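With one protein chain removed, the remaining protein chains of the complex are shown where they sit.
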C-alpha cells in the first residue's frame, strides 16, 4: 500500500486526476489464463457511474474502459485471457468542460483535501478534486473486476444499510432488491423511504452520511496472516482508503465492545463434507487475522460531503479568511456510490491474500488431521 | 505490512510465540542519532505488562527488554543513540512453566485462532496462543518507544473510553487520571464504576468488550498520501492488527453516517503564526488521507475474550464434536491492555509517514503562498 | 522490484507488449514541483528509438510520449510541474502492421523467452517478443527522464566501450563524440572501426555482443544502505534487468579479482571545501553499499541477439523437434540501444536512494566532525 499501489502479489497502481486526460490503473501479478473482456469490466464500472439517478452527482462520464495490455487470445478456447503480464486499464476523461474554477482555485473547501495538498506538495490540481476526486475509484472498480475472478467460487457483494440515522430492517434483506433502487439498498421498504428522505436533503442543499456493508462468500479458510498481514487489517485499510470513509468494522464490529464473551463466541460443530460449521458469525469470518471459511463481513461509514449550499468560513491559499459555498453539481449522499467500490476493494484484498497464501503454503492442508 | 513486518521506511519485524524462548522485533529504517536506552523502552513495556491488577491476566512476565544491536555511544554527547542500522529488541520468555495443555492441544477454543492455524499451516504452536498470544504485542510496544522519538514534538496518548455499554463522560476527561486507575480511564468517576462492574464480570467467569481512543498531538500537516497510502488507511490497518480488535474509526467515525454536511464540516480561520486553525475536528486530523496539523484521533473496539468459564461447543483437530471451557488464568476485559499497544501502533504509523513524507517532499513547503 | 514495479520511494510500474495497443509506465513517488514537459521526455526517448541507423532494428516507431496525469501548471512560474501524484506516461504503438507470425508462433527461438513464458504462464503473446520486447525499455527511458531531475546537480551518462572483442581506447574518451556516431561510442577512432566491423556482422546475418559503461556525476555521498539495500546491489539489479544483459560490474569490477589490496585501495586526502578527495576510484564511487561522493561507475555486458540468419535446432510448443531461422528485421548489435536505457535505470536507482536517504536521515550530516 505504497502511495498509489495497492496489494502485494495481486497489485494495482492507479493514476489520474478528475479533469486530466485520463484515469486508470495497471494490474500486476494477476494469474494467467483468466478470461476477461472490456465488456465485463465495463459492467462493474457502469454500476459505479455517476449521473444515473438524481441522488448522485450529475457529472456525465461514460467511463469507457480499454484494456491496453496483458491480454491475448487463448488458442485452446478462443477467449481473450490474461497472460500474467501487467494489465493496463485506461479510462479517458470526457466531461472536462471548461469550467470556472476561480472560486475553489484559491479557497479551501471544508472537508476537502485542498489545504493538505498545498501544505504537503506546494501545488494542487484543484479541478474537480484532482487526485482526490471520486473518479479515481473507477480505477479500483476496474481492478476489482479482475480480482473477482482470481479466487475460484468467490462472490463479493455490497449493499447500503443506513442513510443518516435510518438503518434498514435486516429481516427484509433481499439481495435481489439491491439493483432495483438507486441506493443499492437490500430493503425495499426502506429504499422507498430513502427516496423521500434524500429528496429533502437534496432540496435543502444539504448532505448526509451512510453505512455500507460488504460481504464475500466462498472464501476458503486459511487466507491472511497472524500479525501485521492480518486479513482484517488489510480489509480495514482497503475500505478506509475509499474517499470519505471514517470508520470500518468486521463482523459485529463496535457492537462487540458491549458484548459478553458468551454472546460473542462463535461455536463450532462438524458439518457436511468433513468441514466444521460455525453456529454464528460474530467474527465476520476472520479469526486471528485468518479467514475461517465463513462469510467475510465488513461495514464502513461514509461521511456526508461538505459540498453543500450553505456558506462556510474558510481560508485561502494566501492566508486570508474568507467564505465558500458549493455551486452547481451536488451529491446529497456520496455513500451510495461507494457500494461497487467496496466490492472491488474487498475482492482485491481477497485475491491478493489468496495468491500470498498459495505462495507460502501451496495447495493447502488436509483437515481434519488423522489421529496417531 | 507483509506477514510480520510493519511499515515502509520505519519498519519493524516481530517474532516469537507465547511459550517459546523469546519474543521481540527488529526495528529497521530508524533515523540515526536518536537517544534511546533500554530503560526508556522498559517504561512503555511496563505499562503493557500483565498481572498489574486483578482485571488483567495474572501471567507474570517481567518483559525485560534488551537492545542487542543498532545503538552506540555518541561521542559528542556521551548518550547511547541509534546508528541508523537495525535495532534488535529482545524479550526473553520467563514464565514458561510446564503446563498441562492436553485440553486445548486438540480442541479449538471459540474466538481463538487454533482452527485457522491448523487449516492454513497444518501445524500450530498451541501453547498459550502461540503467535497469536497478546505477548506478541510487547514487541510492538518496544518498537513504538522508538517511533515516538522520530517525529519532533509529537506525543501519542491513549485511553479507555468504554467498557461494555458503559461509556465515560467526556466532560470529565482528565489525562492525568489515566495512570491513576487500572483501566487507563480518563474519567475518574467512571473508573470507580468499572472496578465494581468488572469485578462482577470476573466473578461470573464472563468477559466484556471495550473501546479505546488514541490521539496524537504535534503531528505536522502533510503526512500521508492521497490514495492507498492514506494516513487513515494505515492507521486503520495498524489498529485492526491488534489482537481482538473488530472496528476502527477516525475522528467522528461511524457517527458521521448520521451527520449532515453542515454539522460535519470543519471550518477554518487563520490563527497565529500564519497557520490556519480548524474550528472543529470531526475529521480526526486527516483530510484526503493527509494530516491537517490538528490532533489525530482514532478509536477502536476490542471484543470480549472468549476464554470464559462457560462450556462451549466446539470441534477438535480430528473432526469430532466436543466441548471446551477455559480454566485458570482469565482476563475479564482484554481491551484494557490494548491501551499502550494502540499508542505504539499509532506512533509507528506516524513515524513511518513522517519519514516517507520527508523522503518525497523534503523539508516542506512555505505556506501560505505569496500571491502573484 | 516486484514483477513490473521498479523502485521503493521513486517507483515506476511499466506495462505493454511489443504489438499491443500501447506501452508506458506510471511513475509514483516523484517529488512535487519538478518542471517537466513531454518534449523533454521525448528527447531521451528519441535517443533510444530504433531505426536511426543501419546498425539497429529497422522497426519504425515514433515512440511519441504523452503525459496523462500528475502534472499541473505552477502558478508561480507558469511552468508545467509534477504535483506529487502518479505520472502516467503513455506511448501508443503505431507500427503494428499485420505480420505473418506463423513461424515464430509455435517455434521457440533460441535465446528468446518464448519457451519460459509458455512453461510459466501457459500462454504467450508471441508477437514481436511480447512483454520481453525491447520496446518495454522505452517506458524505462521515459521514467528515467523524470528521475534525472530528482537529484540536484546529478548527471548520468553512458557510452558503449566494447563491441565483440574490440574495446575502445580509453585514452581517446571524449563524451562529445558519443552523439557523433551511431554507437554512442566515446572513441571516434574505434567508432569508425565499428562501422566496418558491424557492417560485416550484419551482412553475414550474424550478431555480436557489447559492453556499455554508465556513470553518474554529482551524486552526493551517503546514498545507499549497508546490507541488502546496498546502492551497488540495486544498480546491479537495475542493469541486469535490461534485456540481454548477462554481467554487471561496479568500478574496477571483475578486474579487482586480480588486484592486490595495495593496488585496489582508494586513498583519501582532504580537498577543497572541507571535503575529502579520493586519489583513485577503483571502487566506482561506492563503499559498503553507500555512495562516496565520487563518480558512480558501472559496466555491463549485452549478449548478441540470437535472431540470426543461420538455422538453429529448436522445439515447438507441441513438443516436436524443428528448426528456426530469423527473417526480416535483424539487429546486429542490440547492445547499442542499451546505452540510453542504462542511463535511465541508473538515474532511477539514484533518485530512489536519494529520496530514501532523505527520508531516513533528513537533510544530512555536517562533516567533518568537531573534535571534543
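Order of writing sets the chain letters: A, B and C. Residues in each chain are counted from 1.
The rule is short, and it goes like this: contacts are C-beta pairs under 8 Å (C-beta built on N, C-alpha and C of every residue); 3 or more make two chains touch, one makes a residue touch a chain.
This one's a predicted model, so the numbers in the text were calculated from it and none came from an experiment.
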item	value
Candidates C:72, C:108, C:194 or C:354 - the one touching the absent chain	C:108
Selected from B:37, B:52, B:83 or B:281 as touching the chain missing from the view	B:83
Hidden partner chain, touching residue among B:37, B:52 or B:69	B:69
Interface with the unshown chain - residue positions in chain A	9, 29-32, 75-76, 84-85, 226, 355-356, 358-363, 369-370, 372
Touch residues of chain B, complete complex, unshown partner	2-5, 11, 13-17, 20-24, 26, 28-29, 32-33, 66, 68-70, 72, 74, 81, 83-88, 90, 117, 120-125, 130-131
Interface residues of chain C (partner: the chain not displayed)	1-6, 8, 14, 108, 110-113, 115-122, 131-132, 136, 162-165, 201, 206-211, 221-230, 232-241, 243, 245-270, 274, 276, 279, 282-284, 287-293, 301-308, 310, 312-321, 335, 357, 361, 364-365, 367-371
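The definition used in the following text is that only the chains that are shown with their structure count from here on.
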item	value
Distance-to-centre winner among chains (Cα means, whole assembly as reference)	A
Interchain centroid distance [CA atoms averaged], chain A/chain B, Å	26
Centre distance in Å when chain B and chain C are each reduced to the mean of their C-alpha atoms	44
Where chain A and chain C are represented by their mean Cα positions, the distance between them in whole Å	38
Residue numbers of chain C (touch at least two other chains)	29, 32, 84-85
